[in-house]
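Got a structure for you, written out below as structure tokens; questions coming shortly.
In this view, the complex is presented without one of its protein chains, the others remaining in place.
For reference, chains read A and B in written order, and residue numbers begin at 1 within each chain.
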Amino acid sequence: MQWMISLKRTSLFRRHADRILRWSSVGAALIAAAMLVLITIFLTVEAWPALRHGALAALLPGERWHPAREAFGLFPMLLATLLVSGLALALAAPLGLAAAFFQLHYAPRWLSLPFRRLVELLAGIPSVVFGLWGLTRIVPLLATMKPPGVSLLAASIVLAAMILPTVALLTTASIAAVPAELWRAGRALGLARFRLLATVIVPAARKGIVAALFLALARALGETMAVMMVAGNVVQTPAHLLDPVRTLTANIALEMAYATGLHRSYLFFSGFLVLALTLVLVLMTERFQLRRSHS
Amino acid sequence: MEWAKRAFLAFFGAAVCAALVVLALFQPSEILAAPRQRLLLTGSSTIAPLALSIAQRYEAAHIGVRIDVETGGSSRGIADAMRGTADIGMASRKLKKEESGLVRYLIARDGLAMIGHSSNGVVGLSRGQVIDLYTGKITNWKTLGGSDSPVTIVNKAEGRGTLEVFLQFFGLDNRDISPDVIIGENAQGIKTVAANPTALGYVSIGAAEAAVAEGATIKLLALDGVPADTTTLAQGKYKLARDLILVTRPGPSTLATDFLAFATSHAVDDLIEKNFFVPPAR
Partner (left out) sequence: MTHRLSGEHIATGLIWALGLIVIVLLAAIVGDILRGGFSGFDPAFLLQDPMDAGRGGGIRSVLVSTVMILAVFLTVAAPVGLLAGIFLADTTRRSARLRRPIRISLDTLAGVPSIVFGLFGNAVFAVFFGLRLSILAGGLTLAVMVMPFLVRSVEESLRALPEELVQAGAALVLQRTTLLGRILLPAALPGLASGLLLGTGRALAETAALLFTSGYALRMPQGVSDPGRSLSIHILDLAFNVPGGTLNAYKSAAVLLVILVSLNSAVMLLARRRKTAVV
């Protein structure tokens, strides 16, 4: 979509308006992007003492997390962060996709709109409410299987519920944006509903869907409060889905209030880690998008 | 499409209106308001609700005074008070040696109760039993006469005032404890124990009593034969307790002094009790 259209018979005003538009949109984009730079600088500055102390070594398994004894092993928490978010996405992705299919092509007219409203509603519920729900409903259920109930699995379930609307709504938008002709053409060829969706529509909406999944994963990585309430917060490498774990973000929330000096720097470093994780994820997604878009 | 465009313009118009509202409400004078009429309290989130109520009552009696309460933890409150960034610090733990330069004002007492699930057969623990449970020497409830189930130990996160009170009272080192669950806020502890028939934890007596009144499935366990409630705490029979204090640098402002006098007087006894704490012996 190109709107660098050559200027022919135009009024002076319009040309100015276009220029203003161009510069302000570039400016806005730069401002928005600059935020990341600022935050990275902020995190780096605050984490500097930790980096000098050898924070990268803290990522290796083996060291434990005992700030009072200057032991800053981040590996268990890093692993926990990855597992909780990954599992949450694994749960939310099929549900979200199904929700999109359901809303657009399977639900009867009278159900479609209320369903969507329900999903939109979920997107606005505060993390503390999710945490509360998890603590009062999911945790007791899991506790009957294996105490204490607060665990990796509990956190993943709650997180999945939190990112589900993101996946569902963005996927819906992508699928809905696929040109109607594609759908009609598929139907004309005699393709049944699901086959049409799976083989034609979804690939056409691929970019948007991948973006939706990525955004959901990023959100999951960054969630703090809800996870802190149901994950158990014990710093350990989980051996079992129902073992309590502590994520990097929950750790920051729990300890930032009283941490000083090197400890505080390590907390900022762990925030930096999550940022770095996200960056890696973004770059991977970019490469995936670029490769496929030339097919 | 005309109506759609109009709707979009309405949207943008709304954003502009929001901007105007924001600008209209911006009052830079507030930032530069006379310090004599403002007080800032920061620190323990345990004390914060009580501080809010006391501040509200004080403001109602003294027009023109503004008292702001912010949380951030006992350590932050103490640090802010030492630095002078806050007028008064709220702390729910004992002052350390390096903090002893501050003046402390006792505003209330809070107890720590051991809590278990309401279905747990055990109704009380001795001091020795708590130590054994938390250090892992007792691992099954049946040793104490309860059901045959492993004990789920709930401990507070490091840095919390409650943890330090607990450790000090029982003479434990946090390194000796390997908990099954670590919690941050009191209510999280309560809800975690309520969700788990095999759990054992400790929280503020006030928080526990309030939760039981709301129907939470926990029970407060007696300690060394003394039931854990605000009455025994007030009577001095229940020993696992801590002071809730306000701290300032020596020589606080007139307003701060007046407020502190108010906060440590009988005028706030009902507020203290509403927050499920115990007024100090005066």
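One rule holds in what follows: contacts are C-beta pairs under 8 Å (C-beta built on N, C-alpha and C of every residue); 3 or more make two chains touch, one makes a residue touch a chain.
Everything quoted here is computed from the prediction, not taken from an experiment.
In the complete complex, the residue from A:76, A:147, A:186 or A:271 that touches the missing chain is A:271. Which of A:82, A:173, A:241 or A:262 touches the hidden chain is settled by the complete complex: it is A:173. Contact with the omitted chain, checked across A:59, A:107 or A:262, is made by A:107. Residues of chain B that touch the chain left out of view are 1, 4-5, 7-8, 10-12, 14-15, 18-19, 21-22, 25-28, 30-31, 45-46, 48-50, 52-53, 56, 59, 68-71, 185-188, 204, 206-207, 209-211, 213-214, 271, 274-276.
Not every partner is drawn; the one left out touches chain A at residues 1-10, 14-15, 17-18, 21-22, 24-33, 35-39, 42-43, 94-95, 98-99, 101-104, 106-107, 112-113, 115-130, 132-133, 136-137, 161, 164-166, 168-170, 172-174, 176-177, 179, 192-195, 198, 208, 211, 214-215, 217-219, 221-225, 248-249, 252-253, 256, 268, 271, 274-275, 277-279, 281-283, 285-286.
By our rule, only the chains that are shown with their structure count from here on.
Inter-chain spacing, taken between the CA centroids of chain A and chain B, is 33 Å.
Across the complex, chain B is touched by residues 66-68, 132, 135-136, 139-140, 143, 147-150, 228-229, 232-234, 244, 246, 253-255, 257-259 of chain A. Against chain A, in their complex, chain B makes its touches with residues 72-76, 149-150, 152, 154, 157-159, 174-175, 179-184, 188, 191-192, 195-199.
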